[in-house]
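To keep things clear, I will list the structure first and then write my remarks on it.
All protein chains but one are shown at their positions in the complex.
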Amino acid sequence: MLIKCPWCGDRALQEFSYQGDATVQRPAEPAEPTDAKWDDEWYQFVYLRDDPKGWHDELWQHNLGCRKHFKARRNTVTHEIADTGPMNEELKGGDK
Amino acid sequence: MKKYSVFSLARNALDYHENWTEAWRSPEPKPEYDVIIVGGGGHGLATAYYLAKEHGITNVAVIEKGWLGGGNVARNTTIVRSNYQLEGNAFFYEKGMDLWRDLSQDLNYNVMFSPRGVINLAHNDAQVDAFQRRGNTMRLNGIDAEWMTVDQIKKKAPLLNTENMRYPVYGGLCQPKGGTARHDAVAWGYARAADDRGVDMIQNCEVTGMRIENGKILGVETTKGFIGAKKVGVAVAGHSSQVFQMAGMRLPIETHLLQAMVSEPVKPALDTVITSGAAHCYISQSDKGELVFGGDIDFYNSYAQRGNYPIIEHVVTAMCELFPAFSRLRLMRTWGGVMDMSMDGTPIIDKTPIDSLYINAGWCYGGFKATPASGWCFAHTIAQDQPHDLSSEMRLNRFETGHTLDEKGVGSTPNMH
Amino acid sequence: MVDLTERVSALAAIYETGTFGATVDGGPSVAFSERRPLSIVHVAGKPDDKAFSDGVKTACGCDLPTTPGDIATSGDLSLVWLAPERWLAVCPNRGSGVLEAAFRDACGDSGAIIDVSHGRTVIRLSGANARTVLMKGAPLDFHKKVFTPGRAAQSAISQCGTLITCPAEDTFDVYVFRAFGQHMWEWLTDAAGEFGYSVETPAT
Partner (left out) sequence: MSRSYRTPEGGRIDRSKLLNFTFDGKAYTGFQGDTLASALLANGVKLIARSFKYHRPRGIMSAGPEEPCGMIQLREGNRTEPNIRATQVELFDGLQASSQNRWPSVKWDINSINNLFNRMLPAGFYYKTFMWPKAMWMTYEEVIRHAAGMGRSADLPDPDRYEHMHAYCDVLVAGGGPAGLMAAKSAAESGARVILVDEHPELGGHLRGRKSKVGAKDAMDWVAGVRAELEAMEDVTILSRTTVASYYDHNMLVLNEHTGDHLPTAEGWTPRQRNWKVWAKQVVLATGSIERPLVFGNNDVPGVMLTNAIQTYANQYGVTPGNNAVIFTNNDSAYEAVLDMHDAGIRVAAVVDNRKVETAATATVRERGIPVFHNHVVFNVNGNKHGVKSVEVMALNEAGDHVAGSIIKLECDVLGMSGGWTPTVHLFSQSRGKLKWNEELTTFVPSESFQQERSAGACNATWGLNGCLKEGAKAGAEAAKAAGFVGAKAASAPKSDDHGMGDIRAMWRVPQPPHTHLKRFVDFQDDVATSDVELAVREGYTSIEHAKRYTTLGMGTDQGKTSNVNGLAIVSEELDKPIPEVGHTTFRPPYTAVTMGAITGTERGHHFSPIRRSPLHDWHLNAGATMVPAGMWMRAQYYQHPGEGMWDAIYRETLNVRNNVGLFDVSPLGKIDVQGPDAAEFLNRCYINGFGKLAVGKCRYGVMLREDGMIFDDGTTSRFSENHFMMTTTTAKAGPVMQHLEYLLDVEWPELNVHVVSVTEEWCGMAVAGPNSRELLSRITDADVSDEAIPFMGVTEVDICGVPGRIYRISFSGELAYEVGVPSDWGTHVWSQLMEKGADMGVAPYGTEAMGIMRIEKGHVVGAELNGRTTADDLGFGPMTSSKKAFIGQHAIGKPAFLETDRKQLTGLKSVDGKTKIPRGAQIVADPAGRIPMEQLGEVTANCYSPSMKEFIGLAIVKNGRERKGEKLWAYSPLTNEKCQVELVSPHMYDPEGEKVRG
């Protein structure tokens, strides 16, 4: 694969590390710290994944390059990459 | 079923083998079954067989979207072992070893189970500690385990490099009764034996939906129409997330891709199975002579059954480090399989929140060796509507309660298991 | 007091000047040397924070390069883009902590400055086959029209993370973590063996 780092451009797969599903959201912490609270929201965040067959928004780190994390929309069947972008940008393309 | 034997082979040779019958039928699906097994891979076929054999449930269909045994049972590195540390795994896999030992005779199909020993190499003191800890657990659990010195390992695998290497070998944990089996034969043997007991094998039939009413499953929609069932068990390995999505469930599973490869066939050069965690490589030699080996998954989610080059390079490099003489052999074929990597590296065999729907998933790297035990326990779970004792820690809700079975101890990063 | 320039290189045990590798017509076509001693400071901050970008300019005399892979220079100092908010300032040794202090003083509380002068080994390769040697190691496009003087890229050679810069035509500096210095030296010189190579005395 050749992955487009949003900063460094097209780079070989071996420079990157895959960092998981970009769509899971870390639950918000309560305003006031409380005792540990393990609930469905945390369970889902830590353990459950959509694991889609097809387009997948995911995280990669350019760990042997600029070391930045970024998002990629990649097809898990064909490995095509429709778009990559910094964390704060919306991804485009694919049929999502 | 026409018995296979050297005599039947001789008899048929006289007729130029023109009178052999098909190993299994290819029936049209009935409108309803007592049990439908979704997934005609090793686990699904084994489940159907044990449902019939152990629980007397024969009105069973195995529904397979492609060809029988076309998933991971067709594309693994054939290793069979039960060298686990955690209790929740140990007894389960050891049951598997019991079944493996008699499998050829039980199925009347030679699956070529070859208990030639599985050696895990330790490349540093910490690994010696960890492997001895594991070996001791195995022994106290009644599982065969031996510690091997470097010299003993050298004797068993003379071409193994132990000294002139970056990470020298300190010793190894051997499970003498572990080994390999002929992977395709396992699927075919189960299919033939299940067919003989009345199970319908429905190939080229894809499940497209699940009919669930009032929290109970009534059957599955397929490309050959709706098929009713009192119970449905799903054993679809790399497609677990997809199939359970039809039931509205999200799983603690990601689908990843594992590559494996073979060299050209050569005369016997390795008589045991060698695995090295430090080098990320496991290797054995097939009866045909090919070195069969693999390593890590490709690390990114994939349903592709085809991987990329960095991992191939990595695995071959590790293999050559372990066996510098094999550097001159040639890599003949590489392939990929998709596996359902669970969040703790351990499978799930359980009921689901949906009545009469059962799950068998999350096999990570380890599905092939588990085939008999998985079928055994899953059949029990379906027939009795409760988990078998041996798989009682492989529950679906263990992630929620914190009772994870994390052999590698890497936590909820499925690509690290 | 020791002389603060008397620093021991990671390559001290293996560094040997001379000509090595294959004997080829026309002589060796790759020259190696260690760049040392250097002052190297890791500079991090937000380029849109004016206090930071002005501070950097004050400290080193050049603007922050914001195009990925660009190198800005000012006198004997190079400021290499590493990441959207990270740069490496490199120059011949200015004395312990001097360059770091210059940035700290100029940037104040904006940005994060840290001296990494001792944490890198910098290997210079030059000559007609320098590119080819690097092509053996890193999955980067080293084509003459692509990897031009004034450009830098981070990648990996022989499993080690590297920063590779091109200060001049057919000249490249390979930065690695100090602990990998000896490994990288051995790997690169080995890769240059077929072309014949020379090892020159270290210089900044």
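Of note:
Which chain is which? They are A, B and C, in the order written, and residues in each are numbered from 1.
Convention: contacts are C-beta pairs under 8 Å (C-beta built on N, C-alpha and C of every residue); 3 or more make two chains touch, one makes a residue touch a chain.
Computed from a predicted structure; not experimentally measured.
Every shown chain that the unseen chain touches in the whole complex is listed here: A, B, C. Within the complete assembly, B:P115 is the residue of B:P115, B:P347 or B:G362 that touches the hidden chain.
Note on the undisplayed chain: of the listed residues B:E54, B:D129, B:D151 or B:D389, the one touching it is B:D129. Contacts to the hidden chain, counted on subunit B, fall at residues 4-6, 8-10, 13-14, 16-18, 20-26, 66-68, 70, 74, 87, 91, 102, 104-105, 108-110, 112-116, 123-126, 128-137, 139-142, 145-147, 158-159, 161, 164-167, 182, 184-185, 188-189, 203, 263-269, 285, 287-289, 308-309, 312-313, 316-317, 319-321, 324-335, 400-404, 406, 408-412. Counting over the whole complex, subunit C has residues 1-2, 4, 6-10, 12-13, 21-22, 37, 42, 44-45, 85-86, 96-97, 109, 111-120, 135-141, 143, 146, 158-160, 177-184, 186-187, 190-191, 193-194 touching the chain that is not drawn. Contact between subunit A and the unshown chain involves residues 1-2, 10, 12-13, 17, 19, 26-27, 29-30, 33, 35-39, 42, 45-47, 59, 61, 63, 67-69, 78-79, 81, 87-88.
Here is the rule we use: only the chains that are shown with their structure count from here on.
In terms of their C-alpha centroids, the spacing between subunit A and subunit B amounts to 30 Å. In terms of their C-alpha centroids, the spacing between subunit A and subunit C amounts to 32 Å. Work out the mean CA point of subunit B and of subunit C, and you get 49 Å between them. In subunit C, no residue touches two or more other chains. In subunit A, the positions touching at least two other chains are 14. Against subunit C, in their complex, subunit A makes its touches with residues 7-9, 11-12, 14-15, 63-68, 86. Across the complex, subunit A is touched by residues 239, 241-242, 250-255, 299-304, 308-310, 343, 399-400, 402, 412-415 of subunit B.
The touching residues of subunit A, counted against subunit B in their complex, run 1, 13-14, 17-18, 20-21, 38, 43-44, 46-53, 56, 58, 74, 76-79.
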